[in-house]
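For this view, one protein chain was removed and the others were kept in their places.
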Amino acid sequence: MIPVRTATDAPTGRVWKKPPFIANPWVRYGLIAITLIYLYWAFSTLPFDWARISEGLPRAAKIFGGAFPPSFERASLLWTGFKESFQIAFLATLLGVFLSIPIAVMAARNVAPLPVYLLGRTIIIVSRSFHPVIVAILFVAAVGFGPVAGILTLTLYSIGFVAKLLAEEIEEIDWGQVEAMRSVGAGYLKILIYGVFPQIMPRQIGLSMYQLDSNLRASAVVGIVGAGGIGGTLMNAFGRYDYDFAFAILLMIIAIILVSEGISGWVRKKVW
Amino acid sequence: MLEITNLVKRYGSNDPVLKGLDLAVDGSSVVSIVGASGAGKSTLLRCINGLVESTSGSIKLNGHELVNLRGGALRHSRRRIGMVFQGFNLIDRLSVMENVLSGRLGYVSLFQALTRRFPQSDIDRAFNLMERVGIAHYADKRADQLSGGERQRVAVVRALMQEPEILLADEPTASLDPKTSQQIMSLLQSLASEMSLPVLINIHNVTQARMYTDRIVGMRHGQMIFDGAPKDFNQDALDAIYGGIESPEEDGGDPGKQSPQDQEVTA
Partner (left out) sequence: MGEEKSMVDHAAKLADRVWSRYDPKEQWIRYGIYLITLVAIVWTVRDIDIFWPWVWDAPNQIQSLGARMWPPEFSTWNAIFKAMLETVHIATLSTMLTIFIALPVSYIAAQNTTPNKATLWLGRFILVSSRSVNTIIWALLFVAVFGPGVLAGILAVMFRSIGFIGKLMGEAIEEIDRRPVEAMEATGASKMKVVLYAIVPQVMPAFFAIIILRWDINIRESTVLGLVGAGGIGVLLQGSIDLFAWQTVATILLAIVVLVILGEAITSVLRKKVI
């Protein structure tokens, strides 16, 4: 059945086009041009060893063939490696979270005088600037191979994250509670304990759990540069072309991360 | 006995917020301070317990000078002055009992404060006061689970726990509904006489000021322009204080927000 044309269908002579996402045509086409130019420039200046790359797929086949099935023969090595990673993550989280509290207080503008605030912020920025792997290399160079370097690295890593977020949390507390504590005649520390800490406690716990999880992942990686843990075991396996063992290690890492995520999620729900 | 002489408070080089105030408060009288927002009521109260630093003048509490105190001396003077806030300012996540005991922070050691091991005398006092105001059954409840009126009563107990020589109340009823407001005002009035405590109340609601207090002080633009009995507070006085601003019967404006200079924890 053909629909009947009514008055509302009468041609109006008006056109409509969707207004483009970016209004200014210069900006719009400019962005597209820049993106294309960038892609061309990047791909042409980057060094690709095509010969080696073309060997890639057959290599991949060989590696995956060698990796499957995963070998758990050297389970004791696996166990020691993971145990060490756990220990590094555990100690680093404790130390890091413990140190983060005073540093966060120092780095919160509303509870710290200016010079202390600047010091606190600097500590946090320094802790965050470098990838934990780089920090691990430096600590290894300084204190030698082994878990000590790993613990120091991850402690710094924890401070960079936890202290920063905690400081931001402190800066957003309800100031009235602090005023009330001042008005009863409490000193600086008592004001912190009663007026500030109860307000940031839930966040602190959440952050600590998140950081434990984060440190567990990171501990697997700092081992790659010699700072202890399963990362070292993994590097050895790769170096010896023991791909089936390496695959086993990888599977364990994934499994542990999943479990840890699950636990930390559960604990966060309980404690919130 | 509170004696304020020529109190001036100026922020930076702006116009002074308090312009040479004189006030004397005796024994166990309940004095209300009325005035529009910005008249300086909040600033006046905060100058007394040092939350705001006075620029010049003198404030004497029972002979002790309160202006220009620092550190330990400031804290010692603050613990003798109890304060009740408009927003209650309770520690939400702590229990009512902990909030009440926090009134003793000026008296106990850091260790006692941290471990919550307050002396038994403090605990007795806490229970007695809580029963007096009717919140003893809430002792272990989290403070944020109470209603507005109940929270303000907790705040009053906290202030009384300090064994203060004077009680300051900064718009204690502005966040409460009319019926609860009256309960709180009545409570303050009775406590003042039971404990022989002078009470200074900042208040918007002139009707309540008339009903529950013995003396009304009217402020406008940092100066005191009325000081007398409630029965003498007539329409002329009202106009002098609020004239051209806003009607005090409506709940208008928000009283003295803390300016950035004062947001330092340095005690």
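We call the chains A and B, going by the order they appear; numbering starts again at 1 in every chain.
Here, a residue touches a chain if its C-beta (ideal position, glycine included) is under 8 Å from a C-beta of that chain, and two chains touch if they have at least 3 such contacts.
All of these numbers come straight from a predicted model, not from anything done at the bench.
Listed residues A:F90, A:W175 or A:Y188: the one in touch with the omitted chain is A:F90.
Residue A:V221 is the one among A:L78, A:L154, A:M181 or A:V221 that touches the chain not shown.
Between the chain not shown and the residues A:G146, A:G176 or A:P198, the one that touches is A:G146.
By the touch criterion stated above, the residues of chain A touching the omitted chain are 38-39, 42-43, 45-49, 52-53, 55-56, 59-60, 63, 83-84, 87-88, 90-91, 94, 129-131, 133-134, 137-139, 141-144, 146-148, 152, 217-218, 220-221, 224-225, 228, 234-235, 238, 250, 253-254, 257-258. Counting the whole complex, the residues of chain B in touch with the unshown chain are 62, 80, 95, 97-98, 116, 120, 123-129, 132, 139, 163, 165, 194-196.
Following the convention adopted for this analysis, only the chains that are shown with their structure count from here on.
One simple way to say how far apart two chains are is to compare their mean CA positions; for chain A and chain B this gives 47 Å. Put simply, chain A touches chain B in their complex at residues 110-111, 113, 174-195, 198-199, 201.
On chain B, the positions that touch chain A within their shared complex are 49, 51, 75-83, 85, 87-94, 102-107, 110, 113-114, 155, 158-159, 162, 258, 263-267.
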